[in-house]
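Here the complex is missing one protein chain, while the rest keep their positions.
Moving on, here comes chain A:
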């Protein structure tokens, strides 16, 4: 089942790829315009920019610049809370420590996804979160920031 609908995201991704490529090319030229430095980066960047131009041109011709054929699968906004939660987890590791942040992340994920069996939720978050954090802290040769467990 497919349907067409207006979507700026696809165009934004294209523009982001072109933007990154252009920025990287300019940064490489700024560092050195010697052939040896730009041997791969310059032609490759030009190819990427050409492909972006081709893609945009083809869509303009078809009149589908802002229309994306919707494939089966989740819309981005439905997954956004999960992505946000994961980002919060990663960015809080240094503050909350690997142990507490992991327990909170698992618990929050379970709540977000509808787990209401509280003893199971608490038990699993604590056991898995502390277990994995402790295991890695013992295995790795460098210190891991922990709030409760030994780092």
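Here is the rule we use: a residue touches a chain if its C-beta (ideal position, glycine included) is under 8 Å from a C-beta of that chain, and two chains touch if they have at least 3 such contacts; residues count from 1.
In this section, contacts and distances are computed from a predicted model.
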**Name per UniProt, for the chain absent here [options: "C4-dicarboxylate ABC transporter permease", "Hydrolase", "Sulfate adenylyltransferase subunit 1" or "Ferredoxin-NADP reductase"]** = "C4-dicarboxylate ABC transporter permease"
**Message:** With the missing chain put back, one of A:15, A:40 or A:60 would touch it. Which one?
**Reply:** A:40
**Complete:** Among A:51, A:126 or A:149, contact with the omitted chain is made only by A:51
**Message:** I need the residue numbers on chain A that touch the omitted chain, in ascending order.
**Reply:** 9-10, 13, 17, 20-21, 24, 27-28, 31-32, 34-37, 39-41, 44-45, 47-48, 51-52, 54-55, 68, 71, 73-74, 76, 78-79, 82-83, 86-87, 89-91, 93-94, 98, 102, 105-106, 109-110, 113-115, 124, 128-129, 132-133, 136, 139-142, 144
